[in-house]
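These notes are about the structure you will find just below.
All protein chains but one are shown at their positions in the complex.
The block that comes next holds subunit A.
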Amino acid sequence: MRKGKISVFSIASYVLVTLFSMFCLLPFLMVISGSLSPEKDILKYGFTLFPKSISFISYKILFLDANRILNAYKVTIFVTVAGTFFNLLINAMAGYVLSRKELKCRRFLSIYTIITMLFSGGMVPWYIVCVNYLHLKDKIIALIIPYLAYAWYILLLRNFFQSIPDEMHESAKIDGAGEFTIFVKIMLPLAKPALATVGLFAALGYWNDWWLGLMLVDETAKQPLQLLLRTIVSNVTFLQSSPNAAMMQQVSATIPAEGIKMAVTIVTIGPIILLYPFVQRYFVKGIMVGAVKG
């Protein structure tokens, strides 16, 4: 377009974008640095971009309490996998139904779905419904089912199914396939790009969620990773209730509180950082096609 000419504006673009990227990356680097710094350095110099010297004590102590971390990991992985699967299934089925023009109640069902995006009863009624009527308190499924049906995903998938030519459906129908078979065998494979996007959003949502845990699950054994992070960050002495507290004492006479907060943060975001380069492009594509129409 603008060939050969290096304008002031394009140089400025490179500079500003680089600066903003560094700003985005900075907190991540600081946490890594903090998790590798000996406690005395943190207390003396504060959190710094690069560690003054390297120490793995924070990680060592953290892994002496590995059971609880592994347990929280298990909860989060289970919630993410099961949640994403059922989320996709339920919303894809609903989106598919809304895309079938022959249904007389299609409009009513669309409105029924859209209304949930416009009105909200708020936190208090939601909480009372979950606890009093659905008895979700301290159940592991409480971390999954409240997020399963989501109007935005339903409409996004409906739009995608609408873009699939009707002939696909008709030829399968002539072959005598039932509706559910057509959906599973023909429509779902065709909808892979949309399912990838919704699945990614759903998985990210479940992985990062702690709201459901905060509201509905008080038992520590059933709490997800993000809540364990919060517990340890707000109260490092929590670690001393570990059965391995004595061994922790041997590794370090005092618990390196600040270093541990950073180490547990790294343990929490590790999988996301590792997977990020692979999933990121589906995410960007998904937002671009995600403009929901009514």
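Annotations for the structure displayed:
Note that in this section a residue touches a chain if its C-beta (ideal position, glycine included) is under 8 Å from a C-beta of that chain, and two chains touch if they have at least 3 such contacts; residues count from 1.
Following the convention adopted for this analysis, contacts and distances are computed from a predicted model.
Looking at the choices "ABC transporter substrate-binding protein", "Transmembrane sensor", "ABC-type polysaccharide transport system, permease component" or "Cytochrome B oxidoreductase", the name in the UniProt record of the chain not drawn here is "ABC-type polysaccharide transport system, permease component".
Checked against the full complex, the one of A:V97, A:I140, A:V217 or A:M248 touching the unshown chain is A:V97.
Where subunit A meets the omitted chain, the residues involved are 1-2, 7-10, 12-14, 16-18, 20-21, 23-25, 27-28, 30-31, 34, 42-43, 45-48, 90-91, 93-94, 96-98, 100, 102-105, 109, 112-134, 145-146, 148-149, 151, 154-155, 178-180, 183, 204, 208-211, 214-215, 226-227, 229-230, 233-234, 258, 261-262, 265, 268-269, 272-273, 276-277, 280, 283-284, 287-288, 291-294.
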